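Notes follow once the structure below has been shown.
A single protein chain has been removed from this complex, and every other one stays in its place.
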Amino acid sequence: MTSPITTASKGSKILGMTSIIGFVVLVLLAFFVTDPDIRFHPETGEEFGQFDAVRLLYLHVPMAIVTYLAFVICAIASAGYLVRRTFWWDSMAHAAGEVGTLTCALVLITGSIWGRPVWNTWWEWGDVRLMSTLILFLLFLGYLALRGAFVNPQRAARPAAIVALIAVLDIPLINRSVEWWENRTLHQKSTLSELKIEDLTLFTLMLGILVSVLVMSWLILHRFRVAWLEHIEFEQGVKTAIEERRQVGHGD
Amino acid sequence: MSVVKLDGLVALLEGFPALTGVDLTVNAGEILFVKGPNGAGKTTLLHLCAGLIQPKDGTGLILGHDLSSERTAIRKRVGLLSHSSGLYRDLTVLENITFWTQIAGVEQSEIDSRISWALERMELDSKLQNQKVRSLSAGQIRRTSLAVFIVRRPDLWLMDEPHAGLDQEGRQIVDDLIEESVAAGATAIVASHDFERVLKLSTRVVTLSGGAVVGVEHEGNQ
Amino acid sequence: MKRLFADIGLITGKDLKIELRSRVLINQVAPFALMILVLFGIALDADQQSLKNFASGLFWISVLLCALMAISRSMTIERDDEALVGLNLSGVDPIAIFLGKTCAIAIQLLVLEIFLGVGIILLYRSEVEDLWLLVSTGLFACIAVSALGTIFGFLASGLGVRETLLPILLLPLLLPVLIGATRAFDDALGVAAVNGWNWFAFVAGLTVILTAVGAGANHLMAEN
Partner (left out) sequence: MTHLGYLLAGWGLSSLAILLYAVRLLKRGAQLSARVPSEYARWMSSPKQNGG
């Protein structure tokens, strides 16, 4: 009873601890155990590759996967809300949408930082994934702005769910159009195929994905609980306001 | 038969509880006068009865339709005269009333006769009919809104300050219209500050305060 | 069904009549569109050749910006004196309201597109190589913009939310339309070696999808 009441639970604490330990291990593996990406040209014997910049991918790639995962959760929860109309689904959509927007921003930032040494540019207009991810980010900024514009969170639920679903439906279209727009891409078919995939590289990447999923789950869980509490607080506020207003009525 | 039956209805405007638990029954053929101080919830009550607001709590039946799940059906059958004119400023009086009659789904054969009846009742002469709403006086706009209101022949009349902005003559027309329509089978709920005028007209008076009904008086002309 | 088309016609006709009376589009939006063309010309400090190359992109950006204004205006008409409440009470199918407003915005945008088209031909010296491609792309793209715009216009203004939300909600979603229409125009104006009719097909497909999505969203939004 001594500890302050928070949105943490036993499960979330275990999840949080696991994430932190996993992250530390990931950093150790990514920075000190795995090799840099150095290759030799078969004819000239010249050195080429991503060198140590490859270590950014252990963060960037998992984060991208997690971003898409978060938006898929957001879309499913939005559909869930439209079907069930309960605040549980709305809170889930809100939580996933917000966490996804954060990780999406980080994907763009880490991608840009990685692109500078490897592609020799911070930003590449012709790249499909880069462009689609940026548009995705803007879409969900709009989504969060829409949510923020409502005083009554319950009224935000339906329009927000509709916007989230339209946005997610639009993503493949955006992807298509950008792909045809500039029929070239700097991203390899798979960013991994070009690397010397050793067991250790693959393991580190998988660990990165696992840790990112754990971190995302922790964030969504807590964001969900905050949204849930906000909803309860709003309901309580309404109840009190009704009581107060009734008193006024009978006082006349 | 009750036209309106509200049971513990709570309605929010954004976060604010405009209605805090309204119990109210209105029978067919009644002219209910709703009075109360500003901010008592009169306007919200009328909007709720029109099926424009999703109730937060409580149950309600309007003209036999459920207030939570069948609001589309309710909307078709009620008329709402609110503070705003509900008109298009850049269209003329005649264009406005024609549009609203057509969009309400009035039978093609009946449209012309209904429009000329409504215009005549509200004493909107042919010179006024061809003026843009933008150029009318407040009283003329009110008459146009009333013409749009009566042309639909709603079963339940919801009127928010129907006399506001009208001259003596206009007010008398409104009173006559309400009485005629009720005699023809409609029901009316009128919110107003004009106590004396509505008292003469009404069959029952309820007082709204703090978003709830705090008093019912059976007085008026019956 | 007959009732639906009649209602769509009524709402579209009403909106167009209001536009003819108030001339907001002609007096305010069209000069704004012209202004954009001139501003681009000055800001890019461009020689004739690069303006010609950029013409289709600048054309469609202008259309999108003007569309934002047209959508706002279309919503203001319904909101100023709460005419929207009347529409809701009239028992007209929400789909008719959606399609009616969409048609009205699309027709107004089409007029603007013609105006802007003449603008780029005169100011940027664009040369039309494939008129039909130009016309069909212009037609379909403006329907797509109007359909999605109407939905988000209702979303952003009908619910009492600030109108400044409209651009950020709408523009990213319209990106595929912008890309498709720009590329098709590139071909029609002979500035890029792409297959414009493929791009037109893409835009037409988008139009169908976005209109359907818009109608579906409208259905969800209309309170039952």
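Structure notes:
Per-chain residue numbering starts at 1, and chain names A, B and C are given in the order in which the chains are listed.
Operating definition for what follows: a residue touches a chain if its C-beta (ideal position, glycine included) is under 8 Å from a C-beta of that chain, and two chains touch if they have at least 3 such contacts.
For clarity, every value in this text was computed on a predicted model and none was experimentally measured.
Counted over the whole complex, the shown chains touched by the missing one are A. Although one chain is not drawn, the whole complex shows that of A:94, A:129, A:147 or A:223 it is A:223 that touches it.
Note that of A:9, A:86, A:121 or A:247, the residue touching the chain absent from this view is A:9. Within the complete assembly, residues 1, 3-12, 23, 27, 31, 36, 51-53, 55-56, 59-60, 63, 102, 105-106, 109-110, 113-114, 116-117, 215, 218-219, 222-223, 225-226, 228-230, 232-233, 236 of chain A touch the chain that is not shown.
Operating definition for what follows: only the chains that are shown with their structure count from here on.
Should one ask which of B-C and A-B has more C-beta pairs in contact, the pair is B-C. Look at the CA centroids: the one farthest from the centroid of chain A belongs to B.
Centre-to-centre separation of chain A and chain C, using mean CA positions: 32 Å. Remark: chain A and chain B have CA centroids separated by 50 Å (rounded to whole angstrom). Annotation for chain C: no residues touch two or more other chains. Multi-chain contact residues of chain B (touching two or more other chains) are listed as 14.
Across the complex, chain C meets chain A through its residues 151, 155-156, 159, 161-162, 165, 168-169, 171-173, 175-176, 179-180, 183, 199, 202, 206, 209, 213, 217, 220-221.
If you check the complex, the residues on chain B that touch chain A are 10, 12, 14-17, 20-21, 37, 40, 56, 209-212, 214.
Of all the residues in chain C, the ones that touch chain B in their complex are 3, 6-7, 10-11, 14, 17-18, 21-22, 77, 80-83, 85-92, 160, 223-224.
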